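Heads up, one of the protein chains got dropped from this complex, but the rest are sitting where they should.
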């Protein structure tokens, strides 16, 4: 049980890859707020597969249908339910997965948890497709945040061994945010794109996949949100991020690097700037004691390489309880990092709106 | 608001460093379970300051008093409340912090959130002292877990630039776990202790502090616990860990390193071993699709260097809204990593018991 | 925000009467459990309008479509989402309600809460139609309960001044339960039906409506579920019941009548019967100290007369802020009590499954 996230604004995600449909219920939205649905669709398009040559050639018709909570593009205050129908599914591809779990996938763990009753087709409830409703929810939430001066942007910090520049955590340009928000291969330094694509194509050529890191920044968050202990901003954001399949690490500000620093290096000195308190550096990622300090909230999520690879792998036959081999068929992304960028932004939006 | 953690077993932490007392309420404990209070006190002693020369010379009398939920060392099923009185407090040390926030501390963010009404003495509700009730709760929970064959151990993976060995994530020896559980400077390779202590003493000599990484393993967790999306094991564990002050990053299994791997390297092949399904490697940290896979659950927490350093630092005067300087007085640990080891174990215990 | 109910099994209800559709997400269902969908539809038919001459002549096509969580009638363990499309809606009937709130309806309170942005058509999110997804969720939950020997039945205890017999709270016949479960006008003493229908027709004739009381019993609940304080069985069940529009009172066992009793009359003496502990009477409604005692759980819900009446009523014009008159048009039930019986059973099912 974990379909629901949030206290103040609750999102409940449902669906299985090859079932009737997937979707999300969002409860706690402000009545009377007008939603720009084109912007919502634009965010969903960034995540959708088949838009980019690095991605899977499947075509999903990811157009959400809003069943409730919105009237003439205006939020009614009732729970908003959006449904995305499942079409274009090839169930035949997934036949033997129930007995031969794919390494790195949820197959075996889910088999034990659900006793084999879970819908294995297309990954079922564990499919990356379930991130589409999260992007929808995030796209709605970020419009509300934007109306309060809060912007969210993420970029591909690395794919395999190729890295992008990092955000300047003290000052993030609005122009950069807009550019990243509309990009389907979001990079601060766009000259890295070719190298990254080569890294991805090389993995594809080898029947393999490759992981990466996504860095995300949230600007305009006022100081004073979040709190100590288990209500801290880091805890809330990390829970949202770990809700995204394939995320295996989350760090804020200097994160793991701060462990190697001394306090005199890691502490962010305060300054008065134009009558506002700011910090000179932002190693804390905009969060002190679990509370936002008014600087950009900056964090990174590690995305493991997608486990679906066409190389043969060692697995087990759960029926015969003996060792076996598997070669995953079907159409799979060699790298989900570019498409995961809007998902990370969406999870951030849902988390941040729960903090403020 | 975030004093409460957990669904199935709820812990609610309260207290301020220099108030009347600190403590925890634990709701959902199994009636009839017998608690070994000596073991609880032993865990609390590992966290207590002043036991080790690397730690602050303050002496806390951290003996918890159980007000409810336990009768003759047996759990009654009612909420267990344990209180630790605050003694030995020198309030005089903290006079000007309300106007001169310490860099890297919660002072400024808390000032904005609470409008200056929060108890600033000794860090108040943000004090590391609040981890004592977490260790208490964890010490109770881990006894319940141990009765089900689940053991938890953590070690200092690094302090500054000095590293310990890592756990063998596939197979963790019970003897090692016992040794780590009773150590106040927990290392896999004990020969690293001298180098680490030198790193800490060097920081102390400079009026500085140093951070580190703690690695934690949970063995004996059966496959099938946790779940997809926001109820995933990573999300629950990370929320508990980020409830510990100073934690700035959390990763599971290969974590951030997996981002640089290919799927063929990162995927953990399945094997049948003595009639059980195991994985040959454990890059996923015992968690696939948010669900435990029966292998050890392994994760790491980045601990930032404690922000209290005696070197002069740049800050602001919040009354005059002008730049200022501060030198933090008082007795402070140059490195909290060794004492944070039992806190990470405790947070893991509280998280794991909520998964099963 | 209150679309979600439950801890162990969460239901999230969404929809507006004249929007695209209504539905429910159920999270926490047991994987592998086989659902008898005919039984689900039978329960929904009991609530559906237009089946009975006492009810509104509207015809709803209340066939739910399951989008997820079920494969070949077997629960997959993933959140189950069921959607009921909205058809047959006459929006024209509700034109002036935004400015002229109907007495006894949510119109005015909702206007203040949502600033006029809520969907007023057909009652919007406050429509009795929203109980259809609750009945769906209850119909699924009660099959799970039935597999554990727990049965739920309710009957019309009263409509206006006409009363049915009460349950014998100590011993409720399985045959009676089955009869009530399949009845669309559920009475213990079926000879009262004519009088009740006359009471309803008389109200309809007068352009008026009439309320009633529904009594519900849950048999087979083992002793030991629920708990003290805010997790008590009464609290959980009452929260579910007050989630049904028009419920204005809830009582357990002797309820308000017990307030006039002495302890010696109200206390239920214990007896050993066939090696089991039972009580001779059941004034406590099967709940002591918030915990089930093994006897039938018995409670009653007061249903106010439906506020939609065609008689002219005094209201206000919210635009001009002056007194006004309103005569509610459209097709409305003069008495919703018969149709509310399966809704009360469904709410009970969802509550009980959260207790065990």
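Residue numbering begins at 1 within each chain, and the chains themselves are lettered A, B and C in the order written.
The rule we apply is simple: a contact is a pair of C-beta atoms (placed from the backbone, for glycine too) under 8 Å apart; a residue touches a chain by one contact, two chains touch by 3 or more.
All figures in this text were calculated on a predicted structure; none of them were measured in a lab.
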Selected from C:77, C:220 or C:245 as touching the chain missing from the view: C:245
Candidate in contact with the missing chain, chosen from B:44, B:81 or B:318: B:81
Absent chain, residues of subunit C that touch it: 1-5, 13, 101-110, 112-113, 125-126, 130, 158, 160-161, 203, 206, 208-213, 222-232, 234-236, 238-240, 242-243, 245, 247-256, 258-272, 275, 277, 279-280, 283-285, 287-294, 300, 302-309, 311, 313-316, 318, 321-323
Residue ranges of subunit B at the interface with the undisplayed chain: 1-4, 8-10, 12-16, 19-23, 25, 27-28, 31-32, 65-69, 71, 74-81, 83, 113-119, 124-125
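In the analysis below, only the chains that are shown with their structure count from here on.
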Chain with minimal offset from the mean of all protein Cα atoms: A
Between subunit A and subunit C, centroid-to-centroid distance (C-alpha), Å: 39
Whole-Å gap between the CA centroids of subunit A and subunit B: 27
Distance between chain centroids, defined by C-alpha means - subunit B, subunit C (Å): 46
Interface hub residues of subunit C, defined as touching at least two other chains: 78
